[in-house]
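Got a structure for you, questions after.
Note that one protein chain of the assembly has been removed; the remaining protein chains are unaltered in position.
As written, the chain order gives the labels A and B, with residue 1 at the start of each chain.
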Amino acid sequence: MRTRKAFFALALGIAVVVAAGCGRRAQQPQAHLRILALNWPQAPVEQRLANEIFTPRTGIKVTLEMNTYDNVEVKMKQVINSRSSDYDIVHYDSQWLGQFVAAKGLERLDTPDYLDSPDAEISFDDFMPEYAVVMGKYPTDASEVFAGHFDRYRDTPIYGLPWATGCQIMFYRADLLKQAGFVDEQGNAKPPETWPEFVRIAKALTKRGVRYGAWTHAGRQGDYITQDFFPIMWANGGDLWDSKTWRAQGVINSPQNVEALQFYCDWNLKHHIVPAESANWGNEEVFNACAQDQAAMGQFWATFGAALEDRDRSKVVGKMAYAVVPGFRDAHTGKIRRAAMYGCQATAITAFSKQKQAAWAYIQWLMSRETQKAILDDPTSAFVSAREDLLEYTKSRNPRNRAALESSLLAHDFWNNPEYSKLLNIVQRELNLAFIGQKTPKRALDDAARDLQQVLDASPFRPKGA
Amino acid sequence: MSAAAPPSAMQAAHQRYRWFPYALLLPALVVLVALTIFPLVFSLGVSLTGYGLGRAAGFVGLANYAQFLRDPSFWLALRNTLVITVFAVGIEIALGVCLALLFRESLPGFRALSLFIFIPMMLSPLVIGFFWKFMFDSTFGVLAYFTTLLTGRTVSWLTSPRLALAAIIVVDTWQWTPFAFLLTLAGLQTVPPQLYEAASLERASAWMRFRRITLPYLRFPLLLAVLFRTIDTVRIFDLVYIMTGGGPGDATITLSVLAYRYGFQFYEVGRAAAVSWLIVVLINLLVMVLLSFMGKSAAATARSTGSGRAR
Partner (left out) sequence: MARLKVILKYVAALGATALFVFPLAWMFLTSVKPRVDVFAKPPVFIFTPTFDNYSRVLDSEFMLQLLNSAIIAGISTAFSLTLGALAAYGFSRYGRFKRVDNLLFWILSLRMLPPIAVVVPFYILLRWAHLFDTRFALIMIYSIFNISFAVWLLKGFFDEIPPQLEESAMLEGHSPPVVFLRVALPMVRAGLATTAAFCLIQSLNEFLLALLLTDVDAVTAPVGLANFQRYFGLEWGQFAAAATIFVVPIILFTVLVRHHLVRGMSFGRMG
């Protein structure tokens, strides 16, 4: 039966070819740590130092798998959901902490195996509490932490240690401000101290067809517009929610917040001091606007400043200056109330790792004074260390670090409860609609409050008595 | 099979090769069933639970589905998805046919030129998404540069709810018109040239020639194009996610973006599966409508051309 043979031959051929396409993972050498890392500029530096110092010293190979922010979130959720031991160490954003703890995905570090061990080389107190407590301990009440009541969290469980620290600071073009006459007594460019001043200067600097006076990343995606609006909201005295009673209704749509949102939206709708496309912009577009001399000042993460000094990427090398973000002047006291957007990521051991002790050895090495100093010494790392004993050294590295560290006392953060993703999605949507003028600020915040409250009320994670 | 009675030699041959139809169909079916049975059962099953990150996976029946039918974002996503699908598929087919008719000419260089038209559908959706987002940007984009030169105003495509949807339709059409173009071209090649010779002898007009001769042979490729493009466009994801993220607000959110949001941002696997199955239901409805139309026109084709088999 020639034809039947032909069919069998065909089937066999396919099987062979398919088998040839198989690629199995090569056997891993012993003690290989895999880190789900964010692709911040400090990550390659860390990888290099790990290869040069940690691996020869301990025999443990380390691979930092650098991913974008979104991918880290998705992959980490996938890992936790499937309880896989794919990654031993993970970087998480402070906002994700609640979700990961609720899903039991992170290893608790304040135990005799880790921080409480007599052999531990590092201590939680090595780090600045302004940064370490919010990103490392859970559960915490953000408003209390940022008010400085760290002592209340002495015994709160620790899940992570500071990996990347920072706040949004004010970037401004010193040359343009000077040119336009916004200078202090010494003749140096004087950045705005209050938000209304910011708008005034931006208007003066806006030249149609040439450049916008300001920028903002008001995009719908991720957490872009909230990152820029929340500091304005906080500086105006408002807040996101009441964390003790789990109330958003009446809090996020308070009259102060409506006022703050109107002020912010006017940048686009009334004063036209920001690019028309801002409502679809994220970090990348703002960076390009900065680097291509298309906008003069705004809030931004300190890390980006390093890339702006790269002649290969930037047309504004040497022209950028940095300061703490502006605020609002309190009518009664005359004091300026400022708030900075907190942006920190921590490093943690995953609960399903099979090499936890090796991971702990790595983290101790990473958090040590020598290693943190080595990362700071590399000019490409754009790193801000959270170690208290390196504070002055960190500040001295570059002007951005100074502004970032001074902002640490002004920092506020998002909700970090397990419903974070849903709450963020609601606020992102409403703020974005207000920014393009589709909804009035009051309507947007009222709708947000209603939807937020719905999520908070229905949440299985709501603490009893809230 | 033709109506003539087969001779007994053929009947005997059929008997000996009774296994043949099974040998033809089974390999593909076995592979497909083996690969899809777990995912289908799982995703259907999980859509009936509250499975999610850190949540108990309790059975909730049809609660997930009911919740979506009450959610305004779902209806918004549904509306956007239908708008994009209808416009994109419609324009792709129309444009594809026109281009195929144009490039069918055997003018020198036309064959080479037609190759370039295939390029958009060969590009990775990431590439297309990022580049078009860049081009539409009113500050940096090359499109904005030219429109500002022409009109003097800055048009911000991606931050205006209507224009953002239009932008997505433009890009999707740009990407997939080559698909309709290729299929139509294949169909055009099957038209027997004798028919055209006969038509020119009778001095029939171009439109008559198209309607009576060409179109019947295009029915199959075109309906295939509409079928597959509809199925794929209803599931549109990469383009929307990269260009606008569903924004501004939720103005460009599609059903797949909604499923992604529930599946990977909120990590509520049960709800994401429910939205996905709602997408399947929608596609099924659309396809059944299209197929019944296909059935009617297939019968018409069989009568008018007298060739091929009734489908």
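In the analysis below, contacts are C-beta pairs under 8 Å (C-beta built on N, C-alpha and C of every residue); 3 or more make two chains touch, one makes a residue touch a chain.
What you are looking at is a predicted structure, and each value in this text was computed from that prediction instead of being measured.
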Touching the hidden chain, out of A:T68, A:N188, A:Q256 or A:T380, is A:T68
Answer key for B:A63, B:L82 or B:I117 versus the chain not shown reads B:I117
Decide which residue listed in B:S43, B:Q67 or B:T147 touches the omitted chain of the complex. B:S43
For chain B, residues touching the missing partner are 1-2, 6-7, 9-10, 13-14, 16-17, 20-21, 23-25, 27-29, 31-32, 35-36, 38-40, 42-43, 46, 99, 102-103, 105, 107, 110-111, 113-128, 130-132, 135, 139-140, 142, 145, 174, 177-179, 182-183, 185-186, 189-193, 220-221, 224, 227-228, 231-232, 235, 237-238, 255-256, 259-260, 263-264, 269, 272-273, 276-277, 279-280, 283-284, 287, 291, 307-309, 311
For chain A, which residues reach the chain that was dropped from this view? 3-4, 6-7, 10, 14, 17-26, 38-41, 65, 68-69, 71, 74, 78, 81-82, 84, 86, 283-285, 287-288, 291-292, 294, 303-304, 307, 311-315
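In this section, only the chains that are shown with their structure count from here on.
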In whole angstrom, what separates the CA-based centres of chain A and chain B? 39
If we count contacts the way the header does, which residues on chain B are in touch with chain A in the complex? 23, 27, 53-56, 133, 137-140, 154, 156, 158-161, 164, 244-250, 261, 264-267, 269
Give every residue of chain A touching chain B within the complex, in rising order. 7, 11, 73-74, 77, 80-81, 99, 102-104, 219-222, 275-280, 285, 288-289, 292, 294, 418, 421-422, 425, 429-430, 432-433, 435-436, 438, 460-461
